[in-house]
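Here is the structure we will look at.
The complex is shown incomplete by one protein chain, all other protein chains being positioned as in the whole.
And now, chain A:
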Amino acid sequence: MGKFYIDDQEVNFEPGQNVLQAALKAGINAPYFCYHEALGSAGACRMCTMELEPTKEGENSRLVVTCLQAAQDGQRYRLNKGIGDHVRQGVVEYYMTRHPHDCPVCDEAGDCQLQDMTILSHHTYRRFKGAKRTYMDQPMGPLIYNTANRCITCYRCTRFYQDYALGDDFGVYASGNRTTFRRSEEGHFDSPFSGNLIDVCPTGTFTDKVFRRKFSRTWQLEKNESICGHCSVGCHTEPGGRDNSLRRVHPFPNTKVNAHFICDRGRFGEHFSEANDRPLSAQINGVVVDNQKALDHIKDILTKSAGRIGILSSPDEDVSCHYALANIAEHFNGLFSPFVMPQTEDRTAAALALSRNTPSLTDIETADGAIIVGALTETAPMMDLAVRQLIKAGKTVHMLHASPTLLADIVRKQHPDQIHQAAPKNWAQIISSFDASHEAEEMGPNLFANLDTGKRIIILGVAVEMDIASMHALHDLCQAFENKQLTVQLGFALNGANATGSAMISAQYPSKQLLDAVRKKEIDTLMVCGADPFGFGAADWLPAREHIKQLIVFDNVNSPTLQIADVILPHATWSERRGISINYEGRIQGFNHAYQRAGTLTAVNLATALIGISANNFYEQQHNNIETLTGLNELHYNGCQCLNLHTQFEGRAEANQVSIDTNKDSVQVVRLTWHGGSNKASYATALASIKPWKDNIIYLHPDTAKRLQLNAETKLKLGNPTNANDNPINRSGMDQAFPIILNDNVAVDCLALTRTTLHHVGHLVNAIIPIDKLSIIAKEG
């Protein structure tokens, strides 16, 4: 801790900080382009030049690039007073000789660092009369728009894309005066973090293509800090809306969760709210009515069938929504559940109960080693970005996975021996063999043998892909590492943004109770909010459809369930409403609407209309409820408080351990997903258009194909799926034979299927199919 001076203003600094960093932290309006808090200094732009006053008599003052200058006690810099201003004006004038006359048609204008710096350095007229250098723009897919002329070669984009996010399909081309930044070939980016190029670029070289056709200047957007509702990490975002529509999503930097960046799912997936088929008006039996009429109608239905009512929410909805719906259910003497499937509920609760000292994203970034189980990139992309920082720092990262995942590709490139591919049914056994106490080679890989005592390792699992036995195996593994004097943090990526909050509430409202009641025909009116019980991957619910006389769906996507609903109510999205979400760490985060969309309702509106509870009373009640449930006094919603997951979910890891069939003569169905494939984000048209997997195709490892005697000329039929009660399920794809595609990244003995294919065939994720049930059919023609 010392201090230096800029224009006689005192600036405090920590050891290791550079002058620019300390000045920015102190709130000084220091100019810069290439410096970025997360990416560090490059010294490429020369914009942060300041004049350093001489310390001894007889010396001259000199110009220094402050982002490369370590702060030293007692130094005196001149920012606006000395010749530094003149130098910076020259730097900007040089940049502007090449910069096109684009501001009126550039999406960056208003948000543009080049504009700010040009004004800050008082540059006004282009004196250079020569012609401007130009580049061809490169088509970069449906998400990002490239205008190469605008580049000022600050290198921030490659420093982010290659060095920070470890992407390899984008880089620097040509040299010297002709340097440019582009992909190796036309087309969309491979990285799930490519959207950050838009924010990282200080000019308009990379702009948001989704925003482009409904563009508004930044100051015209209604903005607010919100929480991303597309995975369990719960990053802080800043959606901007105008005129009843979402225009763009930016990250909202905060040090607790996502310090600077968000993934493409968070940025472009939120545009599901702009899908053409989004329900935006209430409907009764296909007839559009106004909201009040629909609410009156629902009140009638619920009053008439009181006692035979079920309300189903989903982990994609927030705590306030759950509470409001639970209140409605209790008022009409019905049942409520925040989970569709008991299986998912058990897994989520078990994962939370077994979490140990859950790592935050910063904890992951600064660990000394990691074990990843499952397709992490595809479940929680920001956790993957944190793990990439470990890989970049040369730390050991072991990975066990069944379906293809981008993180595995990155680990494989550097350490192919640290990748373990296996069917999920064998995971528990494999994880036990990782046991750090085993010294002998044949007992399995002795991980982290070279780590000194006291080092910290991170274990991350993907709850939706793991059975409870393998979660327990991971938990036991922690103990084994702790015996070796290593610090271990175990966390799970969950399915659903508010999975933790949902699991907390489900102790009181278990999903099994609701599902059983539906099966026993005790329920004839079902209200569904955000969930999709008759759609993707929820085979247990399908046979119950015929018992339900009135299906009320309250949602913001055109899901298969919504398509068969009797009454439809339009639901506001997370950016359009107020709520509370709890992320995988147990961090309690409140959010408020960024913009408003006329005609949509929230669950609290429903509670007000149906059971007459006022919004103020509701929020007060909810606050007290959460305080009682969590045991936290003085509850805040700013993300500072974390639940104690261990006490909160105590005893829920033992529930319903299904014995696993590790029979050798069977194959296992694994979910084939990608970073834009979450429940809601898959309705965002632009993002969904770059989905890498094809529907109605089975992806499998060449060895599996050899074993099943499959080749390009044959098709595979999966046989009749059954639900938990051994009832056969009728699905359109049941009798269909699917072509196969060989993929090395699918584990042996696994059949990887997309969500849509799973929906067609009716099989569950991780379903085990005996080989004799599969049939191989020759292709026609």
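To be clear about the criterion, a residue touches a chain if its C-beta (ideal position, glycine included) is under 8 Å from a C-beta of that chain, and two chains touch if they have at least 3 such contacts; residues count from 1.
By our rule, contacts and distances are computed from a predicted model.
For the chain that does not appear here, its UniProt entry gives the protein name "NADH-quinone oxidoreductase subunit I", which is one of "Phenylacetate-CoA oxygenase subunit PaaJ", "Lactate utilization protein C", "Probable inorganic carbon transporter subunit DabA" or "NADH-quinone oxidoreductase subunit I". Set against the missing chain, the residues A:R156, A:R182 or A:R597 yield one that touches it, A:R182. Checked against the hidden chain, the listed residues A:D102, A:D116 or A:D190 yield one contact partner: A:D102. Screening A:N18, A:Q113 or A:N149 for touch with the missing chain picks out A:N149.
Residue-wise, the contact with the chain that is not shown comes from A:R133, picked out of A:K3, A:R133 or A:H547.
On the side of chain A, touch with the chain left out of the figure occurs at residues 100-105, 109, 131-137, 147, 149-150, 173-175, 178, 180, 182, 212-217, 219-220, 243.
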